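This is the structure I have questions about; it appears just below.
Of the protein chains in this complex, one is absent; all others appear in place.
Letters are used for the chains, namely A and B, taken in the order the chains are written, and counting of residues starts over at 1 for each.
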Amino acid sequence: MADDFIFDFLHMEIVNFVQRTTSPDDKDKVISKLEQMGYRVGQSLIEKFTRESPRFSSELDIIKFVCKDLWNGVYKKQVDNLRTNHQGVYVLQDNKFRLLTQMSSGKQYMEAAPQYLAFPCGLIRGGLANLGVNCVVTAEVSTMPACKFQVMIQRT
Amino acid sequence: MSRQSSRATDPRKISQELFTLTYGALVAQLVKDYEGDEEVNKQLDKMGYNIGIRLVEDFLARSGIGRCNDFRETADIIAKSGFRMFLGVTPSVSNWSPAGDEFSLLMDNNPLTDFVELPEDHSNLNYSNVLCGVIRGALESVQMDVSVRFVQDTLKGDNQTEIRVKFIQRLEDALPAGEE
Partner (left out) sequence: MTIYNLYVFDRFGTCLFYQEWNRYKQSGMSKDEEYKLMYGLIFSIKSFISRISPMDFKDGFLNYSTNCYRLHFFETPSGLKFILNTGLNVGPMREVLQHLYSGIYVDLIVRNPLCSLNKPIESLLFKTKLDAYIRGLPAFTADEGTQH
């Protein structure tokens, strides 16, 4: 069994690596690369997670699973608050997001937060995609270490 | 509610999977970004080094282990405490060189490579090369200059995974400015 912190250290270095190897004026590229890595991991992770689970009864049921089980497994806590407009937008609020808690409690280092949230956004998107829910996931920080993830379901 | 409980998954197991899968995604990205296997190995080693210099502080803080008396003690701590704490496996320490400056870490089971198959056209890829960098970075932080390399890898059909660690020199504290 791996230690809980080992993922944090690995993730930290992955962000560092992607930044180091991407041209500094291409911030979007950094974000999208990290997001895609998160997406791939999310897809496979959910696969192993839900293999023996019963089928979900609704979209909301799936989102709740993300807020509880996925969050607990990955970040060792649950999402603090879930809101929805019942039209396919869900806002997951984490008041102490694990990957931000060591950084700041306030505004310091705010500008760096998006790089550390790209992989987690991808992780959610990949996980949901594997459960048949296509969506766009974005993150927003107003005061660290609190963070909101917005999941917009794409219906086509 | 009974449905919910049937879905509960052991969080420790998820940590392990998350780590292994994330590492896999990283290697896949590197293989895509870089031309040759050698370059990928180099990048993995470099990233491992950066991880190692932080990981060692975490390790020292949590284990409360003090400075080692000799290289044999270092080898034991890496295997029995370091690998166990972070990867949940305990490699055996063996194949000491006669001078006592080189040893191997042997693993039957490498958690980084769960579910991994090496593609055929990447025969020179040391998939778990990050471990070499981690060991090098961690030991450099405790003032030991070492070289670390993969000797055997179960991914390449070997019976076990073998990492060779060679002591080069002790590093001293920086002299105060102005003194030579």
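In this section, contacts are C-beta pairs under 8 Å (C-beta built on N, C-alpha and C of every residue); 3 or more make two chains touch, one makes a residue touch a chain.
Fair warning: this is a prediction, and the values are worked out from it, not measured in the lab.
Touch with the chain omitted from the figure is made, among B:113, B:126, B:141 or B:154, by B:141. Within the set A:8, A:47 or A:140, the residue that contacts the chain not displayed is A:8. Residue A:104 is the one among A:21, A:78 or A:104 that touches the chain not shown.
Contact between subunit B and the absent chain runs through residues 53-54, 56-58, 60-62, 64-68, 141-143, 173-179. Residues 5, 8-9, 12, 15-16, 102-106, 108-109, 112, 116 of subunit A touch the missing chain (whole complex, contact as defined above).
The definition used in the following text is that only the chains that are shown with their structure count from here on.
Between subunit A and subunit B, the centres computed from C-alpha atoms are 27 Å apart. Interface of subunit B with subunit A (complex): residues 3-4, 6-9, 11-26, 28-29, 33, 43, 47, 50-51, 54-55, 58, 85-88, 111. Interface residues of subunit A facing subunit B in the complex, by the touch rule stated above, are 1-7, 9-14, 16-17, 21, 33, 37, 40-41, 44-45, 48-50, 53-54, 65, 68-69, 72-74, 76.
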